[in-house]
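Sharing a structure below in structure tokens format, with a few things to ask.
For this depiction, one protein chain was excluded, whereas all remaining protein chains were kept in their positions.
Every chain is named by a letter (A and B) in the order it is written, and numbering of its residues begins at 1.
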Amino acid sequence: MIELKNLSFTYENKEVFKNLSLKVKKGEKVGIIGESGCGKSTLLRLMAGLYEPSSGEMIIDGENIPEKIIRKVSVIMQSPMLLPMSIRENITMGHEVSEDKLKKILEDANIKKWIDSLPEGIETYLGDRADELSGGQAQRIAIARAMCKDTEILLLDEPTSALDGENAASVLEALDRFSIGKTVIHVTHRKEHLNGYDRIFNMKDGCLFLQ
Amino acid sequence: MKVLKILIKRNKFWIALAVFTALISNLSQMFFAYFIGELVNKIETRDTITFSFLAVPVILILSNAFTQFFNQFIGRLSAEKMAHTLRVGYAKILLMRSSKENCSVAAAMSVAQNELAQANSYLGNTFFDITGMAFMGIIATVFLLFQNVLLTVILIVPTLLILIYVVYSSRKLSGIVTAAQEEKAHMNKTAYAMIHAFPSVKIFGGEELCKETYNKRLQGWKKHFVKLGRLSSLYNTLSGILSRVPLLILFLAGSFMVIRGDILIGTLIVFLILQKSLTMAIMNLPNWFANFKVFTTNLSRIDIE
Partner (left out) sequence: MNKNVFKILKELGLLKLFTLVLLLRLPFDFLNAVLSANMIESFIRISEVKDSVNLLKTFGVFLFFTFILFAYNALIWSTISIYADMLFHKKLRNRILDIMLSSTGRDMEKLSAGDWITRLNNDVDRTSDYLVTPINFMHVSIAAFNMFLSSLVLVFLNSSLYLLTILVMIPFFILSNVIIIRKIPLYRKKSQEAYAKYTNWMEPIIESKEAITVFDGQDAVMEKVEEASREILRNNLKAHMLTAWSSFFNIFSGNLGYLLMFIMGNSMIGSELKDFAELMKITQYRAEMLKSINVMNVGFSNMRTNVISAVRIEEILNMEKENWKKDF
């Protein structure tokens, strides 16, 4: 499903990693831990097709070109990256989604109750008011967005790092439900978030070490 | 206006110096115009022009050049000092605000890119030109009163009527200016949020939605932009025609007074030279009023510490 062969990546003349290789099977859950700035988020962005490797090969769900890889993955990042549009548009990103599917997504992401309580419901505009959302609410919208895209591969980049304990637990619970049967790469500096993962790697000096 | 008051208060020395240099520079130009009038009278009466007579205007030419140099530099220096106070004050208030009053990065960037950038540009390029023109207008009026009271009144009355018209038209324009500014701020906030959320936009294929949203904002701005442009062209044209009227009236009344022997042609020429400064100022007044309105609107959206 995911195969990185001798992957090297240089950013602003600095070698982030060199000759990195990794194979992840379909449905496998892999965690990557490491200190801040070790390059784990960069690796995730590479796997998301946002960057192009300097050398080596990267095959994600049968694709090896960044423009095509990007269509095969969903990513949830530290920041929910909401846009000044309605909640619906933030979740669907303008793509056609049936009302039934959307309703289920909202329930699975634990935000249906909150959205229903809003005067304009899912059509609520998240313009200047995006700042009024709690971190948990914003991140759950990001999860709903990923659920909407519904890809085989889910990449998580410290999705709970900006949340307090209660919110983080709730978001992780929603993520656990969502990731059943999916191939997951979860980058975090908190090992306790990786309970039940098939393999956990430690990233150090641009290399991955199996824990 | 609150912010403007703070800016002026914190830079009062430079502003006072700028006002002083503007005064000296304008007075020098008035006296030069006066001597040109005297020269014309000598030409008209076929009087001999002596070297000693020419010494004064030659000195005034040098004085005009030097005082204009200081007027330009000191005026803009004081405006730049105010812009610096504004920039630092804005950053300071963002840093000092409590978390509760926090504004988003998108909003702060939008203010920095729009309101603050425009206020900066206005202070650096336009603010002292307006002040200089206003000064010139006032000093020229006083100077002309000393030359001939009746002709000055004949010149001032239609000019005042134009001023009333200008104030009316700029009020009409200011509402549209504010609306256009607001739409533009929305447009930029949308663009900034898109840049900030770029990875998500790419991963979740939201490019088309982003274009659509940005275009909706662009359409809103376009409506006000076209309206503003059309009204500005109409008001500026009317203002252009009206500002020619005092000159024509000046010629009509002035020529009549010369024919009657009340004044000499030299005096009419002095009026002609100084009237040009007044006319030029008035012709551009609608734009300046609109710009000043944009400036104060921009300042009203900026808090400083």
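Observations
The rule is short, and it goes like this: a contact is a pair of C-beta atoms (placed from the backbone, for glycine too) under 8 Å apart; a residue touches a chain by one contact, two chains touch by 3 or more.
Being a predicted model, the structure only gives us computed values, none of them experimental.
Touched by the hidden chain within the whole complex are the displayed chains A, B.
Although one chain is not drawn, the whole complex shows that of B:M30, B:L268 or B:A290 it is B:L268 that touches it.
Of the listed residues B:C210, B:L278 or B:I304, the one in contact with the hidden chain in the full complex is B:C210.
Here the missing chain is touched by one residue of A:L50, A:I115 or A:I143, and it is A:L50. Contact with the omitted chain, checked across B:K9, B:R171 or B:R230, is made by B:R230. Touching residues on chain B toward the chain that is not drawn are 32, 36, 39-40, 43-44, 49, 54, 57-58, 60-62, 64-66, 68-70, 72-73, 76-77, 80-81, 83-84, 87-88, 91-92, 94-97, 99, 102-105, 108-109, 112-114, 117, 120, 124, 184, 187-188, 191-192, 194-196, 198-199, 201-202, 207, 210-211, 214-215, 218, 222, 225-226, 229-230, 233-234, 236-237, 240-241, 244-245, 247-248, 251-252, 254-256, 258-259, 265, 268-269, 272, 287.
One chain is missing from the display, and on chain A it is touched by residues 45, 50-52, 66-67.
To be clear about the criterion, only the chains that are shown with their structure count from here on.
Taking each chain's centre as the mean of its C-alpha atoms, chain A lies 53 Å from chain B. Residues 102-104, 106-107, 186, 189-190, 193-194, 196-197, 199-206, 208-210, 212-213 of chain B are the ones that touch chain A when the two sit in their complex.
The touching residues of chain A, counted against chain B in their complex, run 45, 48-50, 70-71, 73-75, 77, 81-85, 89, 93-95, 127-128, 130-131, 142, 145-146, 148-149.
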